[in-house]
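One protein chain is absent from this view; the other protein chains keep their places.
Letters A, B and C mark the chains in the order given here, with residues in each chain numbered from 1 onward.
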Amino acid sequence: MVTFPGSLDDRDALRAIRLAGAEPVALWHGDKWLSDVDAVVLPGGFSYGDYLRCGAIARFAPAMESVIDGARNGLPVLGICNGFQVLCEAHLLPGALIRNAERRFVCRDQRLRIVNADTAWTAGYQPGQELVIPIKNIDGGFVADRRTLDEIEGEGRVVARYLGANPNGSYRDIAGICNQAGNVVGLMPHPEHAIDPLTGPSADGLGFFGSLLSKLVSA
Amino acid sequence: MTATRRRAPLDTVQAAESSAEQRQPYAELGLAKDEYARIKEILGRRPTSSELAMYSVMWSEHCSYKSSKVHLKQFGEKAPDQAKEILLVGMGENAGVVDVGGGLAVTFKIESHNHPSYVEPYQGAATGVGGIVRDILTMGARPIAVLDSLRFGAADARDTARVLPGVVSGIGGYGNCLGLPNIGGELVFDPSYLANPLVNALCVGVLPADGIKLAKAEGPGSLVVLFGARTGGDGIGGASVLASASFEREGERRRPAVQVGDPFTEKVLIECCLEIFAADLVTGIQDLGAAGLSCATTELAAAGTGGMRIDLDLAPLRDETLAPEEILMSESQERMMAVVTPDNLEAFFEVCAKWDVAATVLGTVTDGDRLVMSWHGETIVDVPPRTLAHEGPVYRRPVRRPYDQDALNGEHGNGLPRPKTGEQLRATALKLISSPNLADKSWVTDQYDRYVQGNTVLAQPEDAGMVRLPGPDGEDSDVGIAVSVDGNGRYCRLDPYAGAQLALAEAYRNVAVTGARPLAVTNCLNFGSPEDPAVMWQFAEAVRGLADGCQQLGIPVTGGNVSFYNQTGNTAILPTPVVGVLGVIDDVTRRTPMALRGDGARLYLLGDTRDEFGGSEWAHVAHGFLGGRPPAVDLEREKLLADVLIDASRDGLIDAAHDLSDGGLFVALAEACLRGGSGIRLIVPDGADPFVFLFSESAGRAIVAVPRTEEVRFTDLCTARRLPAQRIGVLDILEAAVEVRGQFRLPMAELRVAWASTLPALFG
Amino acid sequence: MARVVVDVVMKPEILDPQGQAILGALTRLGIEGVNSVRQGKHFELDVDDDLDDATVTKLADTLLANPVIEDFTIHR
Partner (left out) sequence: MARVVVDVVMKPEILDPQGQAILGALTRLGIEGVNSVRQGKHFELDVDDDLDDATVTKLADTLLANPVIEDFTIHR
């Protein structure tokens, strides 16, 4: 779990990873690491304030070099919200995330449908399974040119879609996507905030962290 | 600011001694003739222009509390005995600190940013959040939540459409970027706030009970370090002009540069400070808020050894053209000042480097009791710091009951036409639930992150926000804190003494309803001009009421803030003390939510309902009428109600609870039903007037949902404690409506539309 | 149809966090020779040829820029 200056949901992600039964390792944006982590989470927040473009600056952090190398070699990487933005800026995922259609920050309990349950991070879900997970962002609108969109959909790389009102104007209600290999997943909603009904709308988010674990163990 | 254009020659102490008679613009800086005279007397010479700048901001209403001090004293004098047990730090510091047990302490405080938010809504509100967060951080605490109490002009007024969206996105923009969950607040519309919106922000922080940091510069030889953002022209004269004199009069003439916030810089500053605190690298720390460097240096020195030497020219600037006077007044955000012993300096700088935070040694703590500042080797300031920080002017302003007060209280409004038939009651219900003050607030609250940090147990629209605290080991504990802020300008206009107590009572009740035990109070006193005896009477009465109330409820005031001059011309805003109450709950899993869900659960109304409509939302919405007396206050009853709610939640006797306030029973019920999705069949008790039963605003009441299985135990509890508890209905999932037996029926869908459409229709 | 461009920048004395952040990034990226960066907004409007300058100015002053903290320039 990589912390950038301005990362906000990093502790929360650590908690989620722990709850899912894995051993969380806190990584610092300034360090390339060789330590053998089995997977990486890029947390939500506003890295470097995100004044320029979300993730635009974080993408150049030394730690990202390790993430990019790792991702190319199949290392499971999950980018949540700001992490998703960083992955797009780093071109590990296609498209980009722009200002919400309503141009306002939106914090809501969002209904989602899992579309692709074969990725490293969604294997624990059934295809078509519905979840309720908080969404909170101001630059959450997923955009790409039509060719790219068709390609993503054609290759079944849409991981999750919004149900009900589209909270941010994302093209084709896309809430999350993955790379071709399925090891890199970007997700706008925050599964780490749906791990315990006490502090979230549900525990539906645990699956993202659990999926990985079962995959790693069985592997 | 003008000085940047016409650059005056450097005014040194030496020059001041030789040119005693030189005229100085003390009046323009908001200083009175005799105040200026006193400065000369203190210094035994005329002040240098830098000293004049410092005195003018430190002696401004905003920083010196010169008009409010004599009244605020009561909070200390009337502090309940409980204060000694729970207060680790009382009033007078950046924020009070409350012992919550288990080696943990909690600090919280509310502060206003009213005038800046009117000038530039986004930045004004954003920097308001930034400022209060730094106050909390300064105590050594990690900020863990914010709340915001907002008041605007009429919802459909043109300027409200400019101010409200800006303020809301400013609070969200800054708080969200800091990773602070927003767990509650207020949104109120009233024409009196049109040109004087109220933006009060509350922040809560948690710290180890033995990790409290104080704002004092001790130990001669220790270094004074300025760190965080560089100093620019932001809000120069902000403290003295914006906050100490009527905005209309001064503001138009010389509007100060607006302060712009940089939440990212603040976020790293927070993490940097917490690492510094953990390593115990500072002996004293102070945030730079109103009056910037003037305030930080004088308060640190005054509270410590007393002596300090500062090389002002070492301060890193964003704008190289700034004159020393301006540097001293600048309100540039995201800056802190620390006192560090020489042997800790290297470690201190290492942490700053890790977080990319710029830090500069500005000077040292010295023996003696003078604060001396130099500018490129020349002495420009040489003052006794206490005379700025503690010994400012104190005024006992004249107070006079407003001429129209009796008339106002006389027009009880009993003659106002009331709804009689079921149809009329139904129409009234819809009208109230869709009125801007009672309608769904999610257009605002959805712009705030309530989840970040992963500890939010309750947040808007619950009665109080609740967050879980970390355990000693840093893991999640079961202990939580609950906070609520409340105020009611209309009640206070009718009776400031009772009104302040009603605000206190509501915040107290809101905390108790969640199952948390109320512990301590913070407050933000928003009033008109203290130079108006009628306003000063309102202020004096409100403070007296609040102090008496806190004493009776046994919860001490730990801090707060005063905002005067909230008026346009001679018309003041409604007197608006905003009260924040903090409570503690041992086991957050036991919290009581407001949502009515459990099918078949019995609905009980706790407390007494009287025919009380003075200052009510009904009189306001249905008749635009304000007159009579506010609801009666009974703080003993509030205590009793709280005890029952807390015990019932601990013993698992209730599924849900919601307090009754604006709009009375019907509005509370509708909110709880809409939250839970369950319908309800309501029975008007025999002999009760349906209108009074549904819409009266009698205080000291709450509704609770009691599972069938617990009904006997719960009613026994109420009987034993002598708390009136009336069974008024049964939850009914299938009903999907609020039905008032024999009067009217409102389908949930219709109710939801009426409730949820208002704000989006107004603000897009 | 005419193209009007309006550029909006923060008043010089006002803090520009965006610019600061970019400058910081440049240093980390090891790009030398950039001494200051200010980030503003850039608007491209397609307007009828007969739209008078007064209207454009009013529009820039009320909608595109926040005169309290920003300056704007119009290129037509």
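Keep this in mind: a residue touches a chain if its C-beta (ideal position, glycine included) is under 8 Å from a C-beta of that chain, and two chains touch if they have at least 3 such contacts.
What you are looking at is a predicted structure, and each value in this text was computed from that prediction instead of being measured.
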Contact set (omitted chain vs shown chains) is A, C
In the complete assembly, which of A:Ser7, A:Asn82 or A:Asn100 touches the absent chain?
A:Asn100
With the full complex in mind, choose from A:Ala13, A:Val40, A:Cys88 or A:Leu212 the residue touching the hidden chain.
A:Cys88
Name every residue on chain C in touch with the hidden partner chain.
1, 7-9, 22, 25-26, 29, 31-48, 50-51, 55, 58-59, 62-64
On chain A, residues whose C-beta touches the chain left out of the figure:
52-53, 56-57, 60, 88-89, 91, 94-96, 98-103, 141, 143-146, 169
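Going forward, only the chains that are shown with their structure count from here on.
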Per the C-alpha centroid definition, the whole-Å distance linking chain B and chain C comes out as 36
Quick check: what residues of chain A touch more than one other chain, meaning two or more?
48-49, 51
Mark out which residues of chain C touch at least two other chains, giving numbers and ranges.
17, 21, 24
